[in-house]
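To start, the structure under review is shown below, and the notes come after it.
Missing here: one protein chain of the complex. Every other protein chain is in place.
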Amino acid sequence: MRRSARLASLAIAAPPLAIVVWLFFLPFLSSAHLSFQREGEWSLRNYYLVWRLYKLDVLYTLGISLVSLMLVVGIAILLCGYLRIVGYRPVEFLFKIPLFVPFVVVGHGMRVLLAPRGTLNSALAQAGLIDLNDPPSIAFTWAGIVVSLVWKNLALAVLLVLGAYRAVDETYLEAARNVGASAFRQIRDILLPMAAPSLVVASAFMFTSMLASFSIPLMIGSGEAPQMLMVDVFYRINYQNDLGTANALGIVSYLLAMGVAGYYLRTITVKS
Amino acid sequence: MSRGVARRSLRAALAVVAFLFIFAPVSSLVIWSFTRRWFWPHPFPQEWGLFYWKQVLQGDLFRALHSGFLIAVVVTVLTLVLTVPLAYLLARYPIPAKPLILMVFLLPHAFPQLPVFVNSTTLLYRVNLGGKFWGVVLIHMVGALVYAVWTMTAVFKSIPESLEEAAWNLGASHLKSFFSVALPLATPGLIASTLLVFLYSLDEFTGTLLVGSPFVLTLPVYMYRTSVGYELQVASIAALILMLPGILLLVLLERFLKAEYLSMFGRL
Partner (left out) sequence: MEVRVEGLTKRYGRVSALDAVGITFPSGALTAILGPSGCGKTTLLRSVAGFVPVDAGRILFGKDDVTQLTPQARGTAMVFQNYALWPHMTVFDNVAYGLRLRRVPERDIRARVEKVLDLVEIGQLEGVLGRKPAALSGGQQQRVAVARALVVEPRVLLMDEPLSNLDAKVRQRLRVEVRRLQKAVGITAIYVTHDQEEALAIADTVVLMNAGRVVQVGAPPEIYFRPASAFAAEFLGVSNQLRGTADPGALAIGGQRLPYAGPVRGPAIVVFKASDATLGPTGPPAAAPEGGAVLRGTLEERLFLGAVYRHYVRIEGETVMVDAPEPAEPGPVAVRVPPAKLQVYAAPAG
């Protein structure tokens, strides 16, 4: 490449790179740095605090993400199987809607739907299914977070899984149908194994997004411990102004995300 | 013909369940936005009306809408200008340190945003951009650039290189072939990507909350505040307004929005 061309490409690449490095990579490094700082000195106390105060929250975050992921993937495998084999455009369209609904709106929508005095309880009371004097609540519990994460992520899962299913040639399904495979067996024996690599990638993708979810648990989670990790980080900064511990929590969340990323990178490289 | 009946009822059941599942939270927003008064434990609001809509559109909500829209426009224009040439370079030329550049634009996807943005906020305050319009623009641009670089590079890569080689072969310069061959062919993909960048900025919450609060207010942050403050009617109206551009985009462009643009977007 000629020298002038190199300079031109550098000039083109530099501004966007500078923004991302300045506002993502430097802060990323500084969170590692600050997580070892306490009152201006190097210290492991932040991590000790994370261990003492937040180890349950880490498990809680992993647990909620895992349960949500299982639900999302389980539903998507069957639903997309139906959409792939039988096909139903209106339902396919319906499941694209959550993709375009911001997380905060999902949080608020679930609040008014699932709160003790929310519209779901109103509707159920109309049907005589619950007692309004002692209304059950899904909002402000772990279940509320799970429902909201499933609602939002199912759209993404349907998009990705259906894409992977569509990449499976129709004749593979016809061959199975031809020897007598029901729709369920076609999903289990043909679509699922053939789409498995994409499914693993999609799962890892969604799992890290669930781990890192912030506005949904902020709005629909309970005000008490345990909390999702991102909410812990936010509260630590906002209410305690404790950058050190917040960053140590951040590092823990990076490690969790990296673990997942590493796992799916390994499955991909093993496969290929 | 009982199998036909079973198949049709399965289909109908699926449609009903899917519809209820998707529209339950949305319909709750609609009910609340038209509620004037709703005393528990009444199953429906006692008084309906446009009261809050009128009130809200004259107050803070309009201000948040206005500044959020302005930020989104600036972010989109800047992102487009910075990304299109870079995406083309990455798709076509063996530029120096390409793997490193791709890495810089890939990693932000793999890590949680919030703990990083906490420190980005500190950096922005240090250069006196915290709580300012341009600070919010910059923090939005991190996500917007990362998203745009990947989708737009994919768009340019999907145009066969032989089409441009044919132009070079006829004597067109690289600049000329970019404008007369690559850019026209890439336009539909670039438009889809640009619209999603706009939507991302309009919907962005985390960065705006950290960098902008309490001075720069956009609709998502306004909605969050009113919701946790139990101004449920106001928050529901804000939520509905916030959903509008996305749904509009979905309805108008459904056929053009490929999975590759959407998959990353669904996570943002």
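First chain written, first letter: the chains are A and B, and each begins at residue 1.
Quick note on the criterion: contacts are C-beta pairs under 8 Å (C-beta built on N, C-alpha and C of every residue); 3 or more make two chains touch, one makes a residue touch a chain.
Every value quoted in this text rests on a predicted model; they were computed, and no experiment measured them.
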May I ask you to name the displayed chains that the omitted chain touches in the full complex? A
May I ask which residue of A:75, A:143 or A:181 touches the chain that does not appear here? A:181
The one residue from A:143, A:194 or A:258 touching the chain left out of view is A:194
Missing-partner contacts on subunit A, residue numbers: 169, 171-172, 174-182, 185, 189-190, 193-194
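One rule holds in what follows: only the chains that are shown with their structure count from here on.
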I'd like to verify one number: the distance from the centre of subunit A to the centre of subunit B, where each centre is the average of its C-alpha atoms, in whole angstrom. 17
For subunit B, which residues are in contact with subunit A within the complex? 7, 11, 14-15, 18-19, 21-22, 24-29, 31-32, 40-41, 43-44, 82-83, 85-86, 89, 93-96, 101, 104-105, 107-108, 110-120, 122-124, 138-139, 141-142, 145-146, 149, 199, 203, 205-206, 220, 223-224, 227-228, 232, 235-236, 239, 242-243, 246-247, 249-250, 254, 259, 262-263, 265-267
Interfacial residue positions of subunit A with respect to subunit B in the complex: 1, 5-6, 9-10, 12-13, 15-17, 19-28, 30-31, 34, 82, 86, 88, 90-91, 93-113, 117-120, 122-123, 125-126, 132-133, 135, 151-153, 155-156, 159-160, 163, 202, 205-206, 208-209, 211-212, 214-215, 218-219, 229-230, 233-234, 237, 243, 246-247, 249-251, 253-254, 257-258, 261
